[in-house]
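Below is one structure; the comments refer to it alone.
Omission of a single protein chain aside, the complex is shown with its protein chains in their original locations.
On to chain A.
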Amino acid sequence: MRIKAQLFKYASHLDYTMLLLLFTLMLLSLFLQYSAAGEDSSKLLAHGINMLVALIIMIIVANVPPQYLLALAVPLYTTGVVLLIGVALFGDVVNGSRRWLHLGVTRIQPSEIMKIAMPLMLAWYFHYHEATLKLKDYGIAALLLAIPVALVAKQPDLGTALLISASGFYVLFFAGLPWRVMVAMAIAAGASMPVLWHFLHDYQKNRILTLLDPTQDPLGAGYHIIQSTIAIGSGGTFGKGWLHGTQSHLDFLPEHTTDFVFAVYGEEFGLLGNILLLILYLAIIMRGLQIAANAPTLFSRLMAGSITLAFFTYAFVNMGMVSGILPVVGVPLPMMSYGGTAMVIVMLGFGILMSVSTHRKLLKS
């Protein structure tokens, strides 16, 4: 009976609206991966195991009260920054980028840690300065944000750097960053475009130019965009049907289980499938924002809001890239792409959301 009670306690910290939406998404993902991997059931099994692991991690995190997460913010952030410096100094170079760090037996990519550590840290900062928020505090927060972003951008991994800065910016936004500052930032960003352009690597410039005209680099990045657009476009309104995508099954489409899996989806399930997916994502995001709006402390509000918008950003950037309206950056489609690390990070985020959502009453009492 005690075990049963314990299980009940664990289960009471889950957000069932969210869980239902996630299960639907996972089911869709399993169907999609089976098709994308060429009906290879071993890859499907691996995908399922990744999900299971991610799900368990989510349940564990959901049971951690937000104040413990608050205590984790500084150590996690510091560790992340130290590891990033380690990467800059001793990292392994893979395909011209220095992103991985060898730690004894395993290789880790510290920029992944930052995806969670960044909003955590900033939420921590604002939480402890809540009573006396001044413009200076936003400046300090921006500095905390800039350090890891600069380290990741230098790897170079511009995509991840942008995603991390987005997750941090969302905290600033929800913490009440004044509108006039945001307008000024937008103007400054616009004005510094030509300067930034100068600092981009040639291949990064190419990706942006390729977006404007995919035929410019039809063998490189343009090839991906051309092929994935053909895949999505040929799917039409109703799609070619599950397992019936020609583009993906004839190997025309690169990385069709990971970053470009959405092209397989769009080809097989068509516009209706895409709408379904958008609705699912939208529902998850709206639920996340709702949790944020009802959260009791500034910390949990900021965490919930930032994690939700980060999730949205991943989904939007991936679909935008695969359908040809954003440059090609290495961002997986949340829950749908093959790959364990990304899935664990996303589900960890949902664990935090659920913790925020279910520990409300406990805090108020």
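Just so it is clear, a residue touches a chain if its C-beta (ideal position, glycine included) is under 8 Å from a C-beta of that chain, and two chains touch if they have at least 3 such contacts; residues count from 1.
Just so it is clear, contacts and distances are computed from a predicted model.
J.: Name the absent chain as its UniProt record does, using one of the following: "CRISPR-associated endonuclease Cas1", "F420-non-reducing hydrogenase large subunit", "Glutamyl-tRNA(Gln) amidotransferase subunit A" or "Peptidoglycan D,D-transpeptidase MrdA".
T.: The chain we cannot see is recorded in UniProt as "Peptidoglycan D,D-transpeptidase MrdA".
J.: Decide which residue listed in A:108, A:181 or A:271 touches the omitted chain of the complex.
T.: A:271
J.: Which of A:141, A:161, A:264 or A:309 touches the chain that is not shown?
T.: Missing-chain contact among the listed residues: A:309.
J.: Using the touch definition from the top, which of A:142, A:232, A:264 or A:307 touches the missing chain?
T.: For the chain that is not drawn, the touching residue is A:232.
J.: Which residue among A:33, A:50, A:323 or A:355 touches the omitted chain?
T.: A:323
J.: Which chain A residues touch the hidden chain?
T.: Those residues of chain A that touch the unshown chain are 67, 70-71, 95-96, 127-128, 130-131, 170, 173-174, 176, 201-203, 215-220, 223, 226-227, 229-237, 246-247, 250-252, 266-267, 270-271, 274-275, 278, 281-282, 285-286, 289, 292-293, 297-298, 301, 305, 309, 312, 316, 319-320, 323-325, 363.
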